[in-house]
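A short worksheet on the structure shown next.
Only one protein chain is missing from this complex, and each of the others stays in its spot.
Up next, subunit A:
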Amino acid sequence: MSVAFTRSTAGLVRAQLQRLRTSHLSSTPVASLSVFALRSSFSLCASSRLYRFRQTAAAFSTSAIPAKDVTVTFIEPDGNEVKATGEEGTNLMELAHENDVDLEGACEGACACSTCHVILPDNIYDRLPEPSDEENDMLDLAFGLTDTSRLGCQVMLSPEMEGMRIKLPSATRNFYVDGAKPSHH
């Protein structure tokens, strides 16, 4: 459970917003309404933007060199190819969303669903750090899992990914028998 919390972007963002809000509330109680109004317009994009900011910041902190642009290609289930360029440190899910690639992200990058499942080329997959237990737990539930499957929200663009071709799994695998227990009778 502690893991669920620490990994939860939404939780973090909420905690930040809450801190902000409580400080507001304690100093100027009248301000509360406007803060809430702010929240409703803010909430849709807040979590992913802040998360992005956090990641970019993290990427920066390891080196003082400004982030480079990396271009990759997404291959949608129907074979359609979409070229996308993003800054180093951007995660693949966000990059897909910014480029209207048909990739979901139901939990908004909190590593709590498997809908941003992507399939990486072998050579890139092997060079990345192992997925965390939490990411693997979600991959357990992914449709069309392969040996080089990852969650898009957990993979950050890096210079060695230049030109990488990322496959999106076909979502329909076993769809209509989902839930039916395999039977030998």
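As a convention for this text, a contact is a pair of C-beta atoms (placed from the backbone, for glycine too) under 8 Å apart; a residue touches a chain by one contact, two chains touch by 3 or more; residues count from 1.
Here, contacts and distances are computed from a predicted model.
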Not counting the visible chains, the remaining one has a UniProt entry; which protein name from "Catabolite repression protein creC", "NADPH:adrenodoxin oxidoreductase, mitochondrial", "Striatin-interacting protein 1" or "GPI biosynthesis protein family Pig-F-domain-containing protein" does it give?
"NADPH:adrenodoxin oxidoreductase, mitochondrial"
Tell me which residue among A:Val70, A:Ala96, A:Ala112 or A:Ile166 touches the hidden chain in the full complex.
A:Ala112
Across the whole complex, the chain not displayed is touched by subunit A residues 1-5, 7-11, 14, 18, 21-22, 25, 32, 36, 39-40, 43-44, 47, 100, 104, 106-108, 110-115, 133-134, 136-138, 140-141, 143, 145, 171-172, 175-176, 178-179, 181-185
